[in-house]
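All protein chains but one are shown in place.
The block that comes next holds subunit A.
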Amino acid sequence: MSSIGTGYDLSVTTFSPDGRVFQIEYAAKAVDNSGTVVGIKCKDGIVMGVEKLIASKMMLPGSNRRIHSVHRHAGMAVAGLAADGRQIVARAKSEARSYESVYGDAVPVKELSERVASYVHLCTLYWWLRPFGCGVILGGYDKDGPQLYMIEPSGISYRYFGAAIGKGKQAAKTEIEKLKLSDMTCKEGVIEVAKIIYKLHDEAKDKAFELEMSWICEESKREHQKVPDDLLEEAKTAAKTALEEMDAD
């Protein structure tokens, strides 16, 4: 394949002459090959959606959850190597629980994202560890309102009002930028995220997919939960209709 990093890409503790750490970049490629994950911050909460590419027709719908609750008020959507993602989610749950145990209050989303990012970064500092092959979108609701963070395999974490990772991230980001998020409620946001995911799903390359969505908003009592079934169905129908209208053009 590519021989760009030859010699300098064998260990995460080696820099290349032009200042890159290739192992981290390769880890990011693992994330880019996974199904798209989208997160948006609406005016009253966060909505996250995952394009779950179905590997086998034998899989039960609703299994292989990609979005996990990390505490009552926060959730994480994972893209990339699923087993690596499970570790990150476990660590985030542990950090959130520990914070509440020590400080008596729910962990602020900013603090949680810093702790998770710090943990992901840790695994890029030693040659006997490998970087996590997954990116994570963390959505939460605390005293400062709803917040959305993205943590990459390099350990970078930024706060976003719209974020996407995985195969269709470029197309997703373009679509998100078209939305007026500050005027949108989460109910509307669920429909929009569904539309985006259906739109950027490549029928030719990947066959079937399952849409998984979660939200944290006033309607969910500021708790992270799966989007209720009736709203999810409504969103899927709206997304399919929007696709047909596009194809009809």
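Throughout what follows, a contact is a pair of C-beta atoms (placed from the backbone, for glycine too) under 8 Å apart; a residue touches a chain by one contact, two chains touch by 3 or more; residues count from 1.
Keep in mind that, in the parts below, contacts and distances are computed from a predicted model.
Per the UniProt record, the absent chain's protein name among "Auxin-responsive protein", "Probable aminotransferase ACS12", "GPI transamidase component PIG-T-like isoform X3" or "Proteasome subunit beta" is "Proteasome subunit beta". Contact with the chain that does not appear here is found for just one residue of A:72, A:110, A:159 or A:236, A:72. Within the whole complex, the absent chain has one touching residue among A:91, A:159, A:173 or A:199, and that is A:91.
Counting the whole complex, the residues of subunit A in touch with the unshown chain are 65, 68-72, 91, 93-94, 97-98, 101-102, 225-226.
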